[in-house]
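Excluded from the complex is one protein chain; the other protein chains are retained at their positions.
Chain nomenclature is as follows: A, B and C, assigned in order of appearance, with residue numbering initiated at 1 for each chain independently.
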Amino acid sequence: MINVGVIGVGYWGPNIIRNFYAHPKTNVVKCSDLRDERLAYVKKTYPVIETTKDANDVINDPRIDLIAIITPVYTHYELAKRCLEAGKHVLIEKPMTSNSADSERLIELAKSKNLQIFVDHTFVFTGAVAKIKETISSGELGDLFYFDSVRVNLGLFQHDINVLWDLAPHDISIMQTLLNLKPESVVATGSDHLKNGIENIAYLSVYYPDNVIGHIHANWLSPVKVRQTLIAGTKKMIVWDDIEPTEKIRIYDKGIDVIETANQVYDMLIQYRTGDMYCPKINSAEALTVEVDNIVACLEENQKSLANGEDGLMVVKILEAAEKSLKNRGQEVKI
Amino acid sequence: MINVGVIGVGYWGPNIIRNFYAHPKTNVVKCSDLRDERLAYVKKTYPVIETTKDANDVINDPRIDLIAIITPVYTHYELAKRCLEAGKHVLIEKPMTSNSADSERLIELAKSKNLQIFVDHTFVFTGAVAKIKETISSGELGDLFYFDSVRVNLGLFQHDINVLWDLAPHDISIMQTLLNLKPESVVATGSDHLKNGIENIAYLSVYYPDNVIGHIHANWLSPVKVRQTLIAGTKKMIVWDDIEPTEKIRIYDKGIDVIETANQVYDMLIQYRTGDMYCPKINSAEALTVEVDNIVACLEENQKSLANGEDGLMVVKILEAAEKSLKNRGQEVKI
Amino acid sequence: MINVGVIGVGYWGPNIIRNFYAHPKTNVVKCSDLRDERLAYVKKTYPVIETTKDANDVINDPRIDLIAIITPVYTHYELAKRCLEAGKHVLIEKPMTSNSADSERLIELAKSKNLQIFVDHTFVFTGAVAKIKETISSGELGDLFYFDSVRVNLGLFQHDINVLWDLAPHDISIMQTLLNLKPESVVATGSDHLKNGIENIAYLSVYYPDNVIGHIHANWLSPVKVRQTLIAGTKKMIVWDDIEPTEKIRIYDKGIDVIETANQVYDMLIQYRTGDMYCPKINSAEALTVEVDNIVACLEENQKSLANGEDGLMVVKILEAAEKSLKNRGQEVKI
Partner (left out) sequence: MINVGVIGVGYWGPNIIRNFYAHPKTNVVKCSDLRDERLAYVKKTYPVIETTKDANDVINDPRIDLIAIITPVYTHYELAKRCLEAGKHVLIEKPMTSNSADSERLIELAKSKNLQIFVDHTFVFTGAVAKIKETISSGELGDLFYFDSVRVNLGLFQHDINVLWDLAPHDISIMQTLLNLKPESVVATGSDHLKNGIENIAYLSVYYPDNVIGHIHANWLSPVKVRQTLIAGTKKMIVWDDIEPTEKIRIYDKGIDVIETANQVYDMLIQYRTGDMYCPKINSAEALTVEVDNIVACLEENQKSLANGEDGLMVVKILEAAEKSLKNRGQEVKI
């Protein structure tokens, strides 16, 4: 049995608690939050879970093996550092930290203590991402061309982070999981329509080797909710529409064939292929349930998670570079 | 009666001919094309129209008042120049020319000859754009925040121009018509997956005064056809889906209200408004028919077109800047 | 405070318990079910609620004011009778009883005891139905023409009732609430593809006065889930798509105008109107929450519910007639 502590019971914390509570191999021992009403909520729903206003009560509880840190980003580093120093594994809400140096320090610390860092890149554990990953790995798409993701909504404006730090961690973690490539550089544009220095619309391009490109449109001010990703390769192409209740992934047998002629380049002949489309059945289990399974397996077998500290660091590096590019109107920033 | 000549009868030319042929105040006198089979097509469909392989026969025909130039971009400047010198008004296929200096020279020449330049920004004449323009002009949207357009498909790879020069003129001309703002600078990214120097995917950001931003995603290599535009203002927001057969425009009574508090900025209170949505009925007339009407009216009354040489020049300026930015991975280029 | 007892904790019971549990003016005292594991579920989730395997323990509990009967249809009459005899108000899962005579007996009994019968026609309490009702009542649609509803899915085959008794109570209760007309007769067709006498696909037509017609397609064996209703009147028309997450109702300013000519009938001129469409904002509260509010208000103020015994009886009458018609291949059955 893995004993779990939770720091932060805001919007997302209850889902974390519910899943660790329900898993047969984990047990939620204690939660902390600064707000009385959040602790009252926990007490009412799970009478057996202890509550406290002081995070140190969780960090220093000798029964606890793993601590989930589900607090605002700017607190992640300090809390995770103290958890690791206290000998606890950590699950950190995304993005891992406010800057990449902090993420690197945490990775170093965890390594020295032989502890694991899990980052809550929840989408990586969805049936949709698993199926796309499987499709790409099988070679069915051929060589990849691009990853294009739109995540827009009339969303919750944040006070401390811009739309990139808020929404793009989802897309970046998905993109890195699927492409499995080291980014070269980043270009970002956007705007803060409230003129408060916090961008509410942002466009992020990521250059990868071999002309592969990634692009993310993140927007808190869209009248409609769109969560659509296009992924194209030399052989097939995928459309993933996460709003669709059941047919989330469509795999198109479409593409181009390049027939090089004597005259080369200019006369390059391009032929289009259009065949069937299919929607594979995907695992509909809740992503967080799969994530908890993964955490348990990693701890039991001392293996690397699909969303470990290194993965969290890469997301933060890209965000950090994007932030710099955004503030300089599209200046290319190397990773 | 306005007598019209047409140079170039490729993919788009037949639509131009059909519309000038049908209009009660215009008459198609002569067409030229280098390809015999295209001229045969014209002969069969419109026995009364004269055909020739030599564009000069059109340019120098004393009966002709207006010449439509529907040829590859790189030929536009030379042909238009000769038409204007021969005293003809011109309608030039978009984009107007390969570079902004050429567009400026044509504008100068037309002015000195007291002739008109029309640029074939067809979308500007659709019922959808007219309705959105009317909605914005009425103040219903409030102050504008952004214009975001996606135009992707498994499209026709071009040999001489990249996807920006091919597809983005549509979106740029629409954006300029709707926002009616002078752009400050441009940032573009993209990739040529065939490694032939001709980008097949591109993302273009345009910075406007007062934090307004425009963005265009143009892509020849998408498995699905998407033509969707989001436009948001302080009061309302629009989604224009041009694939929809009838309900193309949805106007959302959605937005945010900012309640400034004593503590200002950080504590800025943001409230969401969500009300009804409506789809206004739009004029379903063919855009090209409306465009020909507009040309006739402009010539008869010596007025400025909705898509005149200045409009064509601005589109070329943005494309030119975007091309430069694209080749330099997102470097900001001033307009 | 209204004390509530619940008989039957199967698929739907937990939602009933959760809503009565959460409402500030109701209190769930006791639940019964024949299955130990269902009672264990209640115990774990709501430690304060008493549980029992004997429904009589609920029926005879002197603290209880209202009993919710959430059991198979064939048990409704007997249980509701005993509840009413014990002086309790009842909330009966739809359809009210297996035959109309039983429903009539319950209504009589309740009247004699001055008790109320609520029937769980949940859809009647949705924001969508409320908004459509409001639109019709305002006269915006003009005179009604038809009500057409499709409710199909790859659904749960039932062992004791056919697809009409399973799915159509939703549509019939909605239709009766919206049209507010007395049906004249019923025609039903369908088939039992498993040849077990339990139809899994059924089509039901209901004739109303003044040429108004209702139609329901209920189907357990559809590859896709469809829940779409069309309602047309002389002035406007509605499409209600209950699968849509937000834009459930579309109101079309479409219709026909009949211009009677001297020659009458045969030369009747019909003109089409097509105007804007709009999606009104609808109340997104859970229907069951609104229903519990309604029950509380009715008990406190001794008023008639929107889904009372008479409403339940009419649904059963239509189902009964439909069953007879279905078994006789479309024979018209008067109501």
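In this section, a contact is a pair of C-beta atoms (placed from the backbone, for glycine too) under 8 Å apart; a residue touches a chain by one contact, two chains touch by 3 or more.
As the structure is a prediction and not an experimental result, all values here were calculated from the model.
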Task: Contact with the hidden chain (one of C:193, C:304 or C:324) - done: C:193
TODO: May I ask which residue of C:109, C:181 or C:230 touches the chain that does not appear here?
DONE: C:230
Task: Interface with the unshown chain - residue positions in chain A - done: 247, 253, 274-281
TODO: Would you write out the residues of chain C that touch the absent chain, in ascending order?
DONE: 145-146, 148, 150, 152, 154, 157, 159, 185, 187, 189-197, 201, 203, 205, 207, 211-213, 215, 217, 219, 221-224, 230, 232, 237-239, 250, 252, 254, 256, 258, 265-268, 270, 272, 274, 277, 325, 328-332
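Heads up, the rule we're going with is that only the chains that are shown with their structure count from here on.
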Task: Central chain (by mean CA position) - done: A
Open item on the list: So, comparing C-alpha centroids, which chain is the farthest one from chain C?
Closed with: B
Task: Centroid distance [mean C-alpha coordinates] between chain C and chain B, Å - done: 53
- [ ] Could you put a whole-Å number on the gap between the CA centroids of chain A and chain B?
- [x] 38
Task: Per-residue overlap in chain A, given as positions that touch at least 2 other chains - done: none
